[in-house]
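A single protein chain has been removed from this complex, and every other one stays in its place.
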Amino acid sequence: MKKVEVIIESVYIKRLLKVFKKHKIGGYTVIKDVEGYGGHGFQTADDVSDVLSNILVFSVCKKELLENMKDDLKKFLETYGGKCIVSDATLL
Amino acid sequence: MKKVEVIIESVYIKRLLKVFKKHKIGGYTVIKDVEGYGGHGFQTADDVSDVLSNILVFSVCKKELLENMKDDLKKFLETYGGKCIVSDATLL
Amino acid sequence: MKKVEVIIESVYIKRLLKVFKKHKIGGYTVIKDVEGYGGHGFQTADDVSDVLSNILVFSVCKKELLENMKDDLKKFLETYGGKCIVSDATLL
Amino acid sequence: MNIDIILQNMLNPPVLFFFLGMLAIFLKSDLTIPQPLPKLFSLYLLIAIGLHGGHELSQSGVSTYIFKALLIAVVMSMLVPVYSFFILRMKIDVYNAIAIAATFGSISAVTFITGITYLDTIGVAHGGFMVASMALMESPAIVIGLVFAALFAKSADAEDENTSIKEILREAFLNPSVFLLIGALAIGILTGDKGWHSMEPLFGTLFKGMLAFFLLDMGLVAARKIHELKKVGMFLIGFALVMPMVNASVAVAVAYFFGIEKGDAFLLALLSASASYIAVPAAMRLSVPEANPGIYLPLSLAVTFPFNISLGIPLYYYMITTFWG
Amino acid sequence: MNIDIILQNMLNPPVLFFFLGMLAIFLKSDLTIPQPLPKLFSLYLLIAIGLHGGHELSQSGVSTYIFKALLIAVVMSMLVPVYSFFILRMKIDVYNAIAIAATFGSISAVTFITGITYLDTIGVAHGGFMVASMALMESPAIVIGLVFAALFAKSADAEDENTSIKEILREAFLNPSVFLLIGALAIGILTGDKGWHSMEPLFGTLFKGMLAFFLLDMGLVAARKIHELKKVGMFLIGFALVMPMVNASVAVAVAYFFGIEKGDAFLLALLSASASYIAVPAAMRLSVPEANPGIYLPLSLAVTFPFNISLGIPLYYYMITTFWG
Partner (left out) sequence: MNIDIILQNMLNPPVLFFFLGMLAIFLKSDLTIPQPLPKLFSLYLLIAIGLHGGHELSQSGVSTYIFKALLIAVVMSMLVPVYSFFILRMKIDVYNAIAIAATFGSISAVTFITGITYLDTIGVAHGGFMVASMALMESPAIVIGLVFAALFAKSADAEDENTSIKEILREAFLNPSVFLLIGALAIGILTGDKGWHSMEPLFGTLFKGMLAFFLLDMGLVAARKIHELKKVGMFLIGFALVMPMVNASVAVAVAYFFGIEKGDAFLLALLSASASYIAVPAAMRLSVPEANPGIYLPLSLAVTFPFNISLGIPLYYYMITTFWG
């Protein structure tokens, strides 16, 4: 199976979960208020406005599910920024 | 070596760490107040009662340690719910 | 590519990021206030002083970057404690 | 019972903030009160209730009357989970019956203080020692749940029973809510007038404002839980609405019989009618993991709590007035 | 306009705490106020403003004068984003023009209350209903941004437009700030004197202290954003300094024309001059993801906000005195 980790700006979390839902992702975990640095500069979580805080969502799913979802995820990241990390993993 | 990530309801953390201890897990990291969706429905961390918040614990350990612990972990997840993710990793 | 996860005491975060910068790490994510157990005993985040809270930083980078950084990271961990976990991963 | 008595309760800012919180969820506003802010409010409320009650106890001392009221409180908190359990067993499995019975056998501190706010609004006296009643009513239901689990259910934890029983008794008598409440009560008693004088600006004067803040969050949480009620079924929803009234009635009868005064009787009824949503669910999650928190939490949070603080309070007070006049 | 009038504003603890926060960043102190503490302060301030305004409205009722003032507020909040957009388009791309125009069209609650603190300091009367003006001025700019996006820009979201429009209108009228402010306003109106009496210790008496706490954090955030201004360019920095003065002038003129009183006119000017840094940026991030938050946030937080609470307030008040005397 594959572990997919997505790091995006918090405001977009609902939209990302829509993508997950569309592709029938059966489970995921969310870590709020992470911070980071990337193509969009620094993202600090201790902000007055929530706009610049990041959120990390990960899901372990079947390879095929990820394959199906790949294009939508890529498009998502192009539109909204963020990063997606893929690795091998299994559920016990 | 193996990376074992366990996501369970916060109330069970002490019991999980007992399992870790029994199997001589020498180190682990805990991330509190994660949220998630899985077989048990939504788990939101911003709850009045702590019952529905999740916690993520991970440990990098020797393959053999994981093998020994596997059955106990499975029984744990059957009793208390939660997910366990296993992947390859090394300690630098 | 490689995923490098470093767990250190919060006070050292700036110094770790200096190491990252020196080796031209182009992106990373930080999770604050994690807790853990390891060679240095328990590290609990709900402390009055921040000294004993941990922080987790991870980055996905090219294998070669990691190779270059390895020695500096090892020295860092020897001086300041902490753990570094390496695994395979790709960026979507 | 007329509409006035209901409005007098509802038109209090704290209660209105509860409904504002619910409204936020119904209208899909993104309003959230992230942890640990709700924790801050609940720590505050427990300390404030404890200190205040302790101060009043230090002034009044313990009379036979007070002793009687405390005894009724304890008896009610042991009675309610027992009969609730057998009623519940008529329809549902043993694990969930235990958890729900324990949840409804224990009490809700916020319901209690909303009731006190109501009494203050309408100018009815009540004893400061009632905080001690509340403290005493938190734990028995957990113990009874534990006994029922041992008697009627084969729990997955059966093996490491020893550790579990210790852990669960700790959960019953030393869970954070009970511990902090009793600790603050003791400090209130020990430091008396002088202590209260120094603590009052934070833990007295600001009380209703903090209650409003906390109830705003409770509204958010309760409303979020409402859509989980679909899966719960009509029997249990009915239980969560009717049982509080039954419990309140029993408490009113007992209190009347033993000559408890009006305000205190009302609070005993309200405590008996209220259900736990912090201490007991946490204890049940540990001791009866087979029970579904997706059932007992929504029942307590999304049915009984809103019912009690909106309609229950005036209703129980109406009961009281028909007896005491 | 002399230095005294500026100092009277600056030598207020809340304003000084803002600059203390900035100083912490400039000196590279590690001072931070971690989430969700800033959230606690902003929830507090919104509830406090709402309850207080609601209470005053419940006392004053709604007159034609008040209605007139509210109308001016709404008109200003629709006018400002429109002319700002066309000015911005002369130099920058359509996405960022929309986002900046919306940001400056809406308002900043903390600027507003710093202005009220100023009026209180110098003893100038102002209507409690102005809170309602503020509430009304939050959302129109978001809707106008949305309309401009539909007219002038091809957004990446074009496909799932339906869901988006609903989501964005919700963002405009039900975002947490607007929702909580209006909700608290309504509770303030509903519960009147009695309600305010019970809420005042927390939400009235402590207000300035909490404002100081929040402004300390705002100072940290604003200063951290300042170094991002390099990438933003002189045109936009100029815009963020000059535009507030233009907006204030327009508001002053309109208010004078319609016979608005001194204190209220000042607040209308200040509201028009202020820019949003919570509600609108969040809405723009959702509706115009192509716009760069690294531009509109620093402009609002690190230029306009500090300018307004330090020099803007005395300046706009000076304008007012030249008209009203």
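Every chain is named by a letter (A, B, C, D and E) in the order it is written, and numbering of its residues begins at 1.
The rule we apply is simple: a residue touches a chain if its C-beta (ideal position, glycine included) is under 8 Å from a C-beta of that chain, and two chains touch if they have at least 3 such contacts.
In this text the structure is predicted, and so the values were computed from the model without any measurement.
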item: Left-out chain, listing which of the shown chains it touches; value: C, D, E
item: Contact residue for the chain not shown (choose from E:Val75, E:Leu190 or E:Leu206); value: E:Leu206
item: Sites on chain D contacted by the missing partner chain, in the whole complex; value: 35-36, 39-40, 43-44, 47, 51, 170, 174-176, 179-180, 183-184, 187, 190-191, 195, 198-199, 201-203, 206
item: Residues of chain E (touch criterion as defined above) contacting the omitted chain; value: 11-13, 16-17, 20, 23-24, 27-37, 40, 205-206, 208-210, 212-213, 216
item: Residues in chain C touching the chain absent from view; value: 9, 11-12, 33, 40-41, 44-53, 79-81
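Here is the rule we use: only the chains that are shown with their structure count from here on.
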item: Intersection of the contact lists for chain A and chain E; value: none
item: Chain whose Cα centroid lies at the greatest distance from that of chain B; value: E
item: Distance from chain C to chain B - Cα centre to Cα centre, in angstrom; value: 21
item: Inter-centroid spacing, chain D versus chain B (mean Cα positions, whole Å); value: 32
item: Interface hub residues of chain B, defined as touching at least two other chains; value: 31, 33, 45, 87-88
item: Multi-partner residues of chain D (at least 2 other chains); value: 32-35
item: Which chain pairs touch, all of them; value: A-B, A-C, A-E, B-C, B-D, D-E
